[in-house]
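Apart from one protein chain that is not included, each protein chain of the complex appears where it belongs.
Letters A, B and C name the chains as they come in the text, with residue numbers starting at 1 for each one.
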Amino acid sequence: MQMNRRQFFKVCSAGLGGSSIAMMGFSPNAALAEVRTFKLARATETRNICPYCSVSCGVLIYSTGDKSKNSQSEIIHIEGDPDNPVNRGTLCPKGAGLRDMVQSANRLKWPEVREPGSKEWKRISWNEAIERIAAHMKADRDKNFQAQNKDGVTINRWPTIGALVSSAASNEAGYLTVKTLRALGVTQLDTQARI
Amino acid sequence: MIRDPKDLKRYDASERANHWVVGISFILLALSGLAFFHPAFFPLTQLFGGGTWARILHPYIGVFMAFFFVLMFLRFKHLNKMTDADREWLGRAKEMMDGNDHNMPEQGKYNGGQKMMFWCMTLCMVLLTVSGIFIWRAQFSVPVDLARFGAVIHAAVAAIMIAMIMVHVYAAIWTKGTIRAMWYGTVTRAWAKQHHRAWYRQMTGK
Amino acid sequence: MALQSLDIKQRSATTTPSPQARQTIEIAKLIDVSACIGCKACQVACMEWNDVRDEVGNCHGVYDNPMDLTEKSWTVMRFSEIEEQGKLEWLIRKDGCMHCADPGCLKACPAPGAIIQYANGIVDFHQENCIGCGYCVSGCPFNVPRISKTDSKAYKCTLCSDRVAVNQAPACAKACPTGAIQFGSKEDMKDYAAKRITDLKERGYEKAGLYDPAGVGGTHVMYVLHHADKPDLYSGLPVNPSISPLVALWKGATKPLATLALAGVALGSLFHYVMKGPNEVSKEIEKEIEKEDAQ
Partner (left out) sequence: MTNHWVDIKNADLVFVMGGNPAEAHPCGFKWAIEAKKTRKAKLVVVDPRFNRTAAVADYYAPIRPGTDIAFFGGIINYLLSNDKIQHEYVKHYTNAAFLIDDGFKFQDGLFSGYDEAKRSYAKDTWKYQIGSDGYAKVDETLQDPRCVFQLMKQHYSRYAPETVQKICGTPKDAFLKVCEYIASTSAPNRTMSYLYALGLTEHSVGSQNIRCMAMIQLLLGNMGMAGGGINALRGHANVQGITDMCAYSQNLPGYLSAPNEGDKDRATYLEKRTPKALRPGQMNFPQNFPKWFTSLCKAWYGNAATKENDFAFDWLPKLGGATDTLAMFHAMFEGKLNGFICQGFNPLASVPNKKKVGDALAKLKYLVVIDPLATDTSEFWKPHGEFNEVDPTKIDTEVFRLPANLFAEHAGTFTNSGRVVQWRWKSADGPGESKEDAEILAALFLKLKAMYAKDGGALPEPILNLTWAYTQPAKPSPEELLREINGKALTDLIDPKDPTKVLFKAGEQLPSFGFLRDDGSTACGNWIYCGTWSQAGNNTAKRDNSDPSGLGQTLNWGYAWPVNRRILYNRASADLAGKPWDPQRTVMKWLGDKWGGNDIPDMAPTAKPEDYVMPFIMTPEGVGRLFSREIMADGPMPEHYEPFESPLDVNPMHPNNPKAKSNPAARVYKSDMEAFGTAKDFPYVATTYRLTEHFHYWTKQSQINAIMQPEQFVEIGEELAKEKGIKAGDKIKVRSNRGFIKGVAVVTKRIKSLEIDGKKVHTVGIPIHYGFKGATKPGFLTNTLTPFVGDANVHTPEYKAFLINIEKV
């Protein structure tokens, strides 16, 4: 009978193993061999778009709960949206790690102010923040607003303020930002597209 | 069994304690080691609180045993020097095993077989300790090939060692009147005269 | 989740066969190194899906990071710059468990059910059964499993058995932006690889080929290599991997032979006793001693 090394070992070990178990009089409990439960089974799926580069990959965001009234949604996983014709479910290392961006330890949670000369941040309420910023803005606008240039042309410009608008904001937020800033007379505004 | 004041002192208390410390350690090591060696023995890990505990304990028991084995080695090594009589005894060991010890040469405290066993165990113990270190991942990290080599050596030597201990134990059972030497430290003069006549003479002057 | 959501082919430290009646598709992951851009999306997706986060390390003067597989990095990209006949190539290989058909880790593992090979080819570690001995590390021809410093359990790529169990591709394959990681039946993967190899040959890589090493019975993670004749160019991919002969000896011959030997000694002793009887002190000597005492 021809037998290679592996078969020989198999026969040896199977035969002996069986006999040894009988000899020992007891056998190991069947250890469960189940895979980790599929964690998205009942998670809530929302379609969104990756906020990084301009490929605008479709993403599926999975969160806990079912959006019922008393449950807070917590994002547990983000992966590519296979329906999206551009990324077709794939994601790059940035996109695949989006969950850690959403849950970054450096997310801001409340308004803060650092007062002139101070070494620290101070937590303030939204009301206080908006009131203090608006007071600064109005005082500056009223003081420095230019209605006309030296040639008498109406220019209605607020020259002492500048703004940078986020390229990661949605079109809607961006539009609203432009609309309000222009209404205030801001001409010094720019966005990441420049740089 | 009646204890007789004239029984011969074979082991003092500390020697006996040393022996049993090593012996118990060995039993624990064998039981846990076998569990890792062959699936059939894996349930033995239950004796140690499960597989993980067995894995954690085994090497520490090993170190413990190695330490006490060294003590034992130092105690007994001078008694285990091989002599011509031992060699002759070994040459005729088959007669002995057949239960026919009439023509065996006179033996001192230990016969040739016991001395042989002593040295073999010492060798095994060294091999087991060194190879055990190679595969003790929780404490040491060695190149993978060394670990693989260590695993083979550890397994093979351990099997040999277990077999030897089985022979050692069997010999003690088979030779009636022996085990008490490790319990109370004494043997009967008859036992000594029968099995270790040279030692008997030395002890009794007869 | 049902116990047998994936059918089991073999379990570690188990001497009897697992149920074998059901036949499921053998799956494989194919890593097309020629399409890999080393972006590490697979590394990120793996960590994200499996809820592990490695340490934030340091730069060591190379693009690789983390530098090696760990209990929390189940896959890493390995970068190597080579220059052959004046042509610079940046070979980037995704390293991780190969899911061998003949897994050395499983062979070496002493803990029943700590390593499972599913019928679809996935070799999975079950940490709850793992005793932390590290034998799998010795058993693996690819140097993949890692023992955690904190819980002393062995970890490695699961091929996302949880995803595959519900018929989803592993997280790395799903994420891979360029399709360098493909996932499907092993059959399909081989067909796909053949197409890629033809394309590579047309582009001048005459030695392009599939890495599916026979020494471990084939793998369920395969590579398409431009230089299949020199796998070691790819950060030391083994040229001809197989389970180490030492491991084969240890978990092969030694196991039955030693068990047999021990049984032999035990039985031999028993029968020796039965057949030869105990070795008792002879009556004569006892009498001699009595005589001495009487004197």
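Things worth noting here:
Methods note: a contact is a pair of C-beta atoms (placed from the backbone, for glycine too) under 8 Å apart; a residue touches a chain by one contact, two chains touch by 3 or more.
As the structure is a prediction and not an experimental result, all values here were calculated from the model.
Displayed chains that the missing chain touches over the full complex: A, C (touch as defined at the top).
In the full complex, subunit C touches the omitted chain through residues 34-41, 43-44, 47-48, 53-63, 65-66, 73, 81, 83, 88-90, 92, 177-180, 196, 199, 202-203.
Although one chain is not displayed, subunit A still touches it through residues 44, 46-58, 61, 63, 72-75, 78, 80, 83-88, 90-95, 97-102, 104-119, 121, 126, 129-134, 136-138, 140-142, 144-145, 147, 149, 151, 153-195.
We adopt the following convention: only the chains that are shown with their structure count from here on.
Chain-level centrality, scored on Cα centres against the all-protein Cα centre, points to C.
Between the Cα centres of subunit A and subunit B there is a gap of 66 Å. As a whole-number value, the distance joining the C-alpha centres of subunit B and subunit C reads 38 Å.
Contacts with at least two other chains are made by residues 13-15, 112, 129, 255, 259 of subunit C. Subunit A has residues 16-17, 20-21, 23, 28 in contact with two or more other chains.
Subunit C contributes residues 1-3, 5-6, 8, 11, 13-16, 39-41, 43-45, 47-49, 53, 112-114, 116, 124, 126, 128-129, 158, 161-166, 168, 171, 174-177, 179, 248, 252-253, 255-257, 259-260, 263 to its touches with subunit A in the complex. Residue ranges on subunit A touching subunit C, taken from their complex, read 5-6, 9, 12-18, 20-21, 23, 28, 30-39, 77-80, 87, 89-93, 95-97, 99-100. Across the interface of their complex, subunit B is touched by residues 13-15, 108, 110-112, 129-135, 137-138, 143, 147, 152, 244, 246-247, 249-250, 254-255, 258-259, 261-262, 265-266, 269, 272-273, 276-282, 285-286, 288-289, 292-293 of subunit C.
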